[in-house]
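Since the structure comes first, as structure tokens, the remarks are kept for the end.
Left out: one protein chain. Kept in place: all the others.
Chain lettering (A, B and C) follows the sequence in which the chains are written, and residue indices restart at 1 in each chain.
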Amino acid sequence: MENVIKDPKLAEKGKKRIEWARRHMPVLQKIREEYAAERPLEGVRVVACLHVTVETANLLSTLTAGGAEIAVAGSNPLSTQDDVAAALAEDGMRVYAFHGENDQEYYDCINRALEIRPHVTLDDGADTIATIHRDRPDLAAEILGGCEETTTGVIRLRALADAGKLLYPVIAVNDAETKMMFDNRYGTGQSTIHGIMNATNFLFAGKTVVVGGYGWCGRGLATRARGMGANVIVVEVEPRKALEAAMDGFRVMSMTAAAPLGDLFVTVTGNVSVIREEHVELMKDQAIVANSGHFNVEIDIPALEEMASGVSEVQENVLEYKMADGRRIYLLAEGRLINLAAAYGHPPEVMDMSFANQALSVRYIAENGRRLDRKVYSVPSEIDKRVAALKLAAMGIEIESLTPEQDKYLHSWETGT
Amino acid sequence: MENVIKDPKLAEKGKKRIEWARRHMPVLQKIREEYAAERPLEGVRVVACLHVTVETANLLSTLTAGGAEIAVAGSNPLSTQDDVAAALAEDGMRVYAFHGENDQEYYDCINRALEIRPHVTLDDGADTIATIHRDRPDLAAEILGGCEETTTGVIRLRALADAGKLLYPVIAVNDAETKMMFDNRYGTGQSTIHGIMNATNFLFAGKTVVVGGYGWCGRGLATRARGMGANVIVVEVEPRKALEAAMDGFRVMSMTAAAPLGDLFVTVTGNVSVIREEHVELMKDQAIVANSGHFNVEIDIPALEEMASGVSEVQENVLEYKMADGRRIYLLAEGRLINLAAAYGHPPEVMDMSFANQALSVRYIAENGRRLDRKVYSVPSEIDKRVAALKLAAMGIEIESLTPEQDKYLHSWETGT
Amino acid sequence: MENVIKDPKLAEKGKKRIEWARRHMPVLQKIREEYAAERPLEGVRVVACLHVTVETANLLSTLTAGGAEIAVAGSNPLSTQDDVAAALAEDGMRVYAFHGENDQEYYDCINRALEIRPHVTLDDGADTIATIHRDRPDLAAEILGGCEETTTGVIRLRALADAGKLLYPVIAVNDAETKMMFDNRYGTGQSTIHGIMNATNFLFAGKTVVVGGYGWCGRGLATRARGMGANVIVVEVEPRKALEAAMDGFRVMSMTAAAPLGDLFVTVTGNVSVIREEHVELMKDQAIVANSGHFNVEIDIPALEEMASGVSEVQENVLEYKMADGRRIYLLAEGRLINLAAAYGHPPEVMDMSFANQALSVRYIAENGRRLDRKVYSVPSEIDKRVAALKLAAMGIEIESLTPEQDKYLHSWETGT
Partner (left out) sequence: MENVIKDPKLAEKGKKRIEWARRHMPVLQKIREEYAAERPLEGVRVVACLHVTVETANLLSTLTAGGAEIAVAGSNPLSTQDDVAAALAEDGMRVYAFHGENDQEYYDCINRALEIRPHVTLDDGADTIATIHRDRPDLAAEILGGCEETTTGVIRLRALADAGKLLYPVIAVNDAETKMMFDNRYGTGQSTIHGIMNATNFLFAGKTVVVGGYGWCGRGLATRARGMGANVIVVEVEPRKALEAAMDGFRVMSMTAAAPLGDLFVTVTGNVSVIREEHVELMKDQAIVANSGHFNVEIDIPALEEMASGVSEVQENVLEYKMADGRRIYLLAEGRLINLAAAYGHPPEVMDMSFANQALSVRYIAENGRRLDRKVYSVPSEIDKRVAALKLAAMGIEIESLTPEQDKYLHSWETGT
């Protein structure tokens, strides 16, 4: 079965970059050594629909070290790093991914990957699972379980499970503390800033930045934007999160109220049409609009196109929409996740933890999948804690430990004032 | 039955201050109006063992407005504001609380309060519930339920429940998002800084501050200490929290490693003997040690006393322990929670939310207590969300709302890349 | 000549607190040892019109150690700490200062202090110098020079010098880097927050705080208010400072635009009528107004009084002005500097540097005053640098030093790309 990649000659460059990332993923490296010794995934077929980056390459080689057989598809048309795809292919994996796929090509790639008839599916946005449920339910019988990496994907899977239609158990890797609180917050926070700087060389100091969503990604992004000197406005629908944003010192308001104030708008909600015609109508000339949520639906791009009297590319990743009244609205990376489209995605140090959860969850599924129900599961807490402990060790940090007296105190009720 | 208060003549001063706090507790005020109209607590006897502050006074008058009959004891020997106690007494409540109780007096006060034979107990540290379980189990039959306000108390109650010994249902008000994430973080954060400034006029800028614990209180305190210019070290036992502290830019290490570095040490762990002889041995001359956790057990004061060649009060709330080698260690407020002992405790704006949860939970117990098991319950999520929504309204903040399309999207799984 | 103090019996309490501060003023302590050995101020008569605080007490005893004879008056009617005044009197200084002086008493105190016919005047707001110029020009002949501690005072003195009317040389201690950048920024920043918390128990998190002025004091206050969780608006007249505030992430606007947005307004401008009737008209119900600039002229209090239908004290340091339309505006500490009126003023650690500059400048005047012109002088740069080096040593900080190669490089022009 032939690979679908851009250019095999990019393999060498890819390998160098994968090696660089590997050096910053010590937890995954530790697990890889363990897997190489124990071979817990011998004979397990895995379809991985993930952003094809240097970090993902390290996850996949960890699984391979454990004995897994792997087929890879990209999880976003613009996020595949072609040199990495080439390197993975050269290493003998089946690879169906290239930068700049159109929608048809995107789903073709997923379908070709599914031809290995997986035991385990790895998703970043739930597109593989959705494809199986829609088009290939026949594959489900053989599948032990799946892993899902994103907030967006978990939302979709819970909807599926709530509707009673989920065909096999899934672990919500996204919801592990060592994933969600770190990758979503510190990873998305930094890399979104990075992508915006790459696309625009935007100076954050002195600007008003509107962040749509105050989940872990939004918290991270708002914090980093402020850390770069911006004045940040948060738009959120959940009252407790909105209140938290206010107490954290951000202005909180509706998108309609924020629209005329922002120099830059970034959506990270996992929801659809967060920025709509009614908001664009109110924006300043030269406002910049970007998305760092998983799908390119958070900005209503069709509306933008309909409103515009003209569209032109002012530089790579910057489209100018000219409004009838002369205002220019800039859309970055066609509304696709800016941190992957215009930068490298999350740094390896956080992906190290996320993918350690993935690697350990794949083993957990391989060993326990047959006993699980067709539900969305949390990452087992032992895995979550182990990842944290391994990471701290790798960072050279020694934490405090409980004395026997303290341990006892925490389990007693007698001592009071 | 006679009140036990310091001085009835302080009532007028107390009333003025209570009124000032009332103006900053709009959520509780809203509930009070509702209770006055509906009288849902008619005939309900409540024992409230809480810090007797201006904010507590507003909670109690809300319950009274709903028809409750109340007996109050302080929940800490040093936290009672005597003018508030006087004002409550003048308003007709039974009050057993004064600043500077000794241990015997402290428990006498609780026991006298229990003489009203409560239907509901309100605790801040679980001392009433512990007293009932230890000394007055006979009262349990009549009790519909209890509310607990603190992390420390919830730890004790879960230990009790785990041991199968809990005699009546308890609502962990502490764990409501609108309590824990706000009061513990923003309230303890600010008021601990305030108490330390009041006791010492300590300049935070340029100092090394060691925070023991990175729960919600610790996060708040570490953030505020940094916000005042300090360089903060976090000491924590749970790997995921320790990792979060590191990612938030704090140094993370064991207490032994931190001991020689700190200018100020503050414990907020809910645990015992967090600072021990072995740590004090390593501290710098003139290091300051304080506690903002619920009980005065977080610093091993008996050890400090044994180590010292002399002890003297250098000013109010500052005890100097002279070590044999000449070093001087300063202990603030006898290790009792510094934010209440040396300042006013949490500002009314956050207590507004915590006590709104309390007030609504008391009604919930009154209406549902007989149907609940002998377990530790969470605050019902409708109550939690309602408190957030009322608070945002009071702050004049209008948040975003979901469009029908968005609501549908969040419950679907079909739309992908 | 009799002292004018509140109560001599407060001396013991004052001494304890002075001793506590002394421990946190190691630079001044070092200078005191030097002065005790060298006696450079033998026979020098000094009038010190300063905030009578524990830190000031340590400055004065340093001068006394050097041989100076001292008369003290307070530099603000509300800032004298009566226990400190008593302690100084017991130590044999002439003291004319008590908390709560009216205007007449305030100037009487200054005039009585002047009866010692000073060689050197120390001012914090220039009131002594202004009194001499207005009422006692006869004293000028004997005066070697003066020191001025505040931005406000330096503004007055430069006006006087520009008008050609300055009668003797003055050193602008305020403008020393180790004074202005530290005391004004970190000292005023923290202590203003402290004063406001003491007066109101205001929760900063989630509030909008308007800071009038973005000089060193304003920068410090804005940074600290943000550090406590507030959303800060800066009002400034100088374009470069306004631009800096914007780049630092603050909102910048006119007071008229800020008036309807603020929960708390604090002026630190050194100017007059920064908050006027036209602004109060626009404020929200329950807005709080305070000043941390030197004089109580920054808020137009007469206007406030004229606008109000009623005035009442809601608690200590909080006056409520009831507007005709029902709105309540709270004025703190009668518009006097809130950090001294409601807290302890600047922490000793920063006053250590400010007063080290003072102590060394007094010696400089004593030794060089006759050779100086009737101008406003900067603190000699050797004094400024020495204070910084002494402070770093006291903090246990070892800084980098230039290698000979580096020193040469900084003085060469040849080496390029």
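In the analysis below, contacts are C-beta pairs under 8 Å (C-beta built on N, C-alpha and C of every residue); 3 or more make two chains touch, one makes a residue touch a chain.
Predicted, not measured: the structure shown is a model, and the values here were computed from it.
Only one of A:R32, A:R94, A:H194 or A:H294 touches the absent chain when the whole complex is considered: A:H194. Note that of C:W20, C:F98, C:Y168 or C:Y186, the residue touching the chain absent from this view is C:Y186.
From the options C:S309, C:S378 or C:Q406, the residue with contact to the unseen chain in the full assembly is C:Q406.
Contact with the undisplayed chain is limited, among A:R224, A:R240 or A:R363, to A:R224.
Only one of B:C109, B:A205 or B:V235 touches the chain withheld from this view, namely B:A205.
Of the listed residues C:N76, C:T121 or C:T192, the one in contact with the hidden chain in the full complex is C:N76. Seen across the whole complex, the unshown chain contacts chain A at 16-17, 19-21, 23-24, 186-187, 189-190, 193-194, 197-198, 200-206, 224, 226-229, 286, 314-315, 318, 343-344, 347-350, 395.
Residues touching the missing chain, restricted to chain B, are 205-206, 226, 229-231, 243, 246-251 (touch as defined at the top). Take chain C: the residues that touch the chain left off the picture are 75-77, 103, 106, 125-127, 130-131, 133-134, 155-157, 159-160, 162-163, 177-178, 181-182, 185-186, 235-237, 239-240, 242-244, 246-247, 252-255, 257, 270-274, 295-297, 384-385, 388-389, 391-392, 395, 397-403, 405-406, 409-417.
Just so we're on the same page, only the chains that are shown with their structure count from here on.
Think of chain A turning onto chain B: fitted on CA atoms, that turn is 180 degrees, to the nearest 5. Both copies, chain A and chain C, contribute mostly matching positions to the interface they share, with over half of the numbers common to the two. Between the CA-based centres of chain A and chain C the separation comes to 52 Å, rounded to the whole angstrom. Along chain C, residues 205-206, 226, 229 each make contact with two or more other chains.
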